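To start, the structure itself, in structure tokens.
The other protein chains are all here in position, but one chain of the complex has been omitted.
And now, chain A:
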Amino acid sequence: MTIIEKIEREQLRMDIPEFNAGDTVKVHMRIIEGEKERIQVFQGAVIRISKGTTNATFTVRKISDGVGVERVFPMHSPSIERVEVVQEGRVRRSRLYYLRNLKGKAARIKPKNRW
């Protein structure tokens, strides 16, 4: 193991659950406002997971008041309190950029069949 790998491995968080593109997740973020600290929840569909060690990120997309909002979270950031997987989705690609062009009913993701 190289020195760089060793340093990066120490930074990784093992408590983040495994999820894939198409899954609906709730991301609990720690927000610091002045002195106070509170938890903000961002719920939406994962449209992209970028691999890496400390560089790994995932993008969550939701529709807020009719406007599409996307947020990129660093996978191993200490600001993430926890990630909840609400629903697993059935999708056929790993990057769901096509959702940006769809609206309303068409932009839904079917839940995964779990027999």
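Going forward, contacts are C-beta pairs under 8 Å (C-beta built on N, C-alpha and C of every residue); 3 or more make two chains touch, one makes a residue touch a chain; residues count from 1.
The rule we apply is simple: contacts and distances are computed from a predicted model.
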TODO: If you had to name the missing chain as UniProt does, which of "Fluoride-specific ion channel FluC", "Sensor histidine kinase", "Large ribosomal subunit protein uL3" or "Cytochrome o ubiquinol oxidase subunit 1" would it be?
DONE: "Large ribosomal subunit protein uL3"
Task: Which residue of A:Arg30, A:Arg71, A:Arg90 or A:Lys110 touches the chain not shown here - done: A:Arg30
Open item on the list: For a quick check of understanding: of A:Gln40, A:Asn55 or A:Gln87, which residue touches the chain that isn't displayed?
Closed with: A:Asn55
TODO: Could you list which residues of chain A touch the chain missing from the display?
DONE: 2-4, 7-8, 11, 30, 32, 54-55, 74, 76-79
